[in-house]
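The complex appears here minus one protein chain, its other protein chains still in place.
So that you can tell them apart, the chains are marked A, B and C in the order they are listed, and the count of residues begins at 1 in each.
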Amino acid sequence: MDSLGRRTLVGELVAEFTGTMILILFGVGVVAQVVTSEGGLGDHDSIAWAWGLGVTFGVYAAARISGAHLNPAVSVALATFGDFEWRKVLPYSLAQTAGAFVAALLVRWIYADAIGTVDAGHTIATQGIFSTLPGNGAMDISTSTAFFDQVLGTAILLFLILAVTDARNNAPVAWIAPFIVGLIVVAIGMAWGTNAGYAINPARDFGPRLASFLTGYDTAFEDQRGALYFWVPIVAPLIGGVLGAGFYKVAIGRFLPAEDEPAEEGRIPEQAPREERVAENVAARAEHREPGA
Amino acid sequence: MDSLGRRTLVGELVAEFTGTMILILFGVGVVAQVVTSEGGLGDHDSIAWAWGLGVTFGVYAAARISGAHLNPAVSVALATFGDFEWRKVLPYSLAQTAGAFVAALLVRWIYADAIGTVDAGHTIATQGIFSTLPGNGAMDISTSTAFFDQVLGTAILLFLILAVTDARNNAPVAWIAPFIVGLIVVAIGMAWGTNAGYAINPARDFGPRLASFLTGYDTAFEDQRGALYFWVPIVAPLIGGVLGAGFYKVAIGRFLPAEDEPAEEGRIPEQAPREERVAENVAARAEHREPGA
Amino acid sequence: MDSLGRRTLVGELVAEFTGTMILILFGVGVVAQVVTSEGGLGDHDSIAWAWGLGVTFGVYAAARISGAHLNPAVSVALATFGDFEWRKVLPYSLAQTAGAFVAALLVRWIYADAIGTVDAGHTIATQGIFSTLPGNGAMDISTSTAFFDQVLGTAILLFLILAVTDARNNAPVAWIAPFIVGLIVVAIGMAWGTNAGYAINPARDFGPRLASFLTGYDTAFEDQRGALYFWVPIVAPLIGGVLGAGFYKVAIGRFLPAEDEPAEEGRIPEQAPREERVAENVAARAEHREPGA
Partner (left out) sequence: MDSLGRRTLVGELVAEFTGTMILILFGVGVVAQVVTSEGGLGDHDSIAWAWGLGVTFGVYAAARISGAHLNPAVSVALATFGDFEWRKVLPYSLAQTAGAFVAALLVRWIYADAIGTVDAGHTIATQGIFSTLPGNGAMDISTSTAFFDQVLGTAILLFLILAVTDARNNAPVAWIAPFIVGLIVVAIGMAWGTNAGYAINPARDFGPRLASFLTGYDTAFEDQRGALYFWVPIVAPLIGGVLGAGFYKVAIGRFLPAEDEPAEEGRIPEQAPREERVAENVAARAEHREPGA
């Protein structure tokens, strides 16, 4: 895309911070609503929908500036296959985690009354509002199952993100893509939320986990069995994302005709589309504006 | 957009009145259905979806003529940043409130039998059909928490409205934008409806509140604790909207390349897009029609 | 749109028959599922969604050929304002009712086992699967309230159908419009289904009512109080549709610039768009195909 030097790393990091903050304001917010209202103001389907819509709006906010990864597993997977600069992976990941952390603090603050009424002690009973647990803290799921669940869930996420943003494939135009990407997370929440609460995003899990730890949740880093668990939703998604992206390239990407992207010589395929289509989106708008002028 | 003098303030005010009426016919209507059927004909998710779809259809109806603010918090926030004329803010706000008032009277009339069967005394038990209460009248939420919840909720609303209508960003084309804008309200209802019933719109709350007060709800201006509450969903959203719009400009807007809008010199950035895209939408239609002609 | 004489009245009537059949296969089907599974396989939200999606797919099937009214209230309202030929109103209405009748017979046949297990006597307990009742047969709603509810509900339907198909307004392109139109019915089901089960369509109600009467539901034409009721969901929607369409023209239509449709001189405004946009849709496809050729 064109840019008069205004698309700096600072801008990209602010966009990743802001987009992830939007994502978590909805994601952690909806769990807070469902848990504190004890089901009166929503259920697991509300959680699946609001998380997905949170992704949609986080992507709408940041896509043009940073590509809207909003997830270290996305940044690492894209970098692994040369679709994103490694030097940006750590800054992006820190900005994403910071955005999630700040958003979780806002939820913690506004929902303090409500949380206090259902779990004054800030125990594992409401820990799930902020971070994930094996079997959502309720079902007895082994740590290894939770780990492989997160590997698979994040693999599905990255496979589908590439599938719907690869311009050589059947990718939606930029201005509707955030809606479709959000639906991926809606569906993962409905089908893959049992074993480990579908973190599928280290920033989504660690940022809010830290925020809860610093605001009264002393056992935030442990699971319901008292074992350290915080590392699972960090390590497993990073592995799963790479596997899912790799599977996309092996199973779908290599069969797609390259000549559909004449202007793409030497360009980064998966990273490009989203920006490409944003550019085209604005270009299209400019074209369309003419007759109106 | 072009207009042969037909896009007058009268037309704009009628559009704001009508669009907000549509919004409230669905919004207050769905709460009436869920409350009077005691959950048999819907739950909180239905409320979130129907409110959001009400926004979608109110915007479809009014967007072309008035920009479809349908919310004084939107008009004030846009005016604060020079994106809307201050002189129109009061008329717009009054038209919006009047539309909400009339819609609420229609719901009150058609649902009179149903309300009578569950709350013959027209008490706080069904007040929530028309206007918001701290903790939805059920949970013990402090007024200050409700106030800050409304500031934050409306900040999220305005941030996202600008994010999805800024032509320099990844804005959907005009003919699908109302659907995306409606989804913002669906998600806010799912994640930010606990503490104060997500009024996030002074007209949405005061119009129906007044309608209920004039039709038998004597305590319409109070909360479940008997304290005056009606001012919270008016003042807090007006403040939150300005904060959210300002945050968008600081975190996202200033990093977006200006040159993507060559024809926009001296134009109002955020206000423009929706009208721009409507113009382009019709232009696009005209273009496409040619081959068919 | 162009047509080499193939777009005959026969084709239009078959399209209205088929489109309404699709609508009812989903609409009556989902109520049959929810009622016979006693909530195990869905709830009122499923009913709202499946009815709306039934409309979406019925419109996708018939739009190109007949304009996809699928509802006598639509045909009458369009004809009232000169947007549809009066001579076609009766044939369209009969085709719509016949399609609804046949679809209801299919549901009656396939769901016979299931209905038999929950209501062997085919009483008013499962009558609601096929046709509407005041207060859905459960709540005590007066006939007059049900009547006015149907007038208002259908007024909202027609107002919004015109709002989202008026090419001078912010109308979606033809290939996504059926989805948006379906969402209107989803929202009406969530907000206006309490008092009279949102028939808002004489064909939707009478066709299945007749089918149930002929297959064991002896009291199909009565309400839970034993009074003749079948006329309410026929008469009220026809009145409401005209009122809603008229309100659109008074409140929105007259403020929309006419010059946006240079090619529309003397054309029927509201009827045109859908066909126009279908034409443009195919034209656009043809254009786009060229580079691929």
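The definition used in the following text is that a contact is a pair of C-beta atoms (placed from the backbone, for glycine too) under 8 Å apart; a residue touches a chain by one contact, two chains touch by 3 or more.
All of these numbers come straight from a predicted model, not from anything done at the bench.
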Visible chains that the absent chain touches, using the contact criterion stated earlier: A, C
Candidate in contact with the missing chain, chosen from A:89, A:243 or A:256: A:256
Residue in contact with the excluded chain [from C:63, C:77 or C:160]: C:63
Per the touch definition above, residue among C:89, C:114 or C:138 touching the missing chain: C:114
Residue among A:14, A:31, A:59 or A:164 that touches the chain left out of view: A:164
Absent-chain interface as seen on subunit A, which is shown: 1-2, 43-45, 48, 135-136, 138-142, 145, 148-149, 152, 156, 159-160, 163-164, 167-173, 176, 180, 183-184, 186-187, 190-195, 248, 251-252, 255-257, 259-260, 262-263, 276-277, 279-284, 286-287
Hidden partner chain, residues of subunit C it touches: 1-4, 6-8, 11, 14-15, 17-18, 22, 25-27, 29-30, 32-33, 36-37, 40-43, 45-46, 49-50, 53-54, 56-57, 59-65, 106, 109-114, 117, 174-176, 178-179, 278, 281-282, 285-286, 288-293
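Please note the rule applied: only the chains that are shown with their structure count from here on.
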Topology of the chain contact graph, where touching chains are joined (line, ring, star, complete, other): line
Interface sides of subunit A and subunit B: same vs different residues, half threshold: different
Separation of mean Cα positions, subunit B and subunit A [Å, integer]: 28
Chain centre separation (subunit A, subunit C; CA means) in Å: 39
Numbers and ranges of subunit C residues touching at least 2 other chains: none
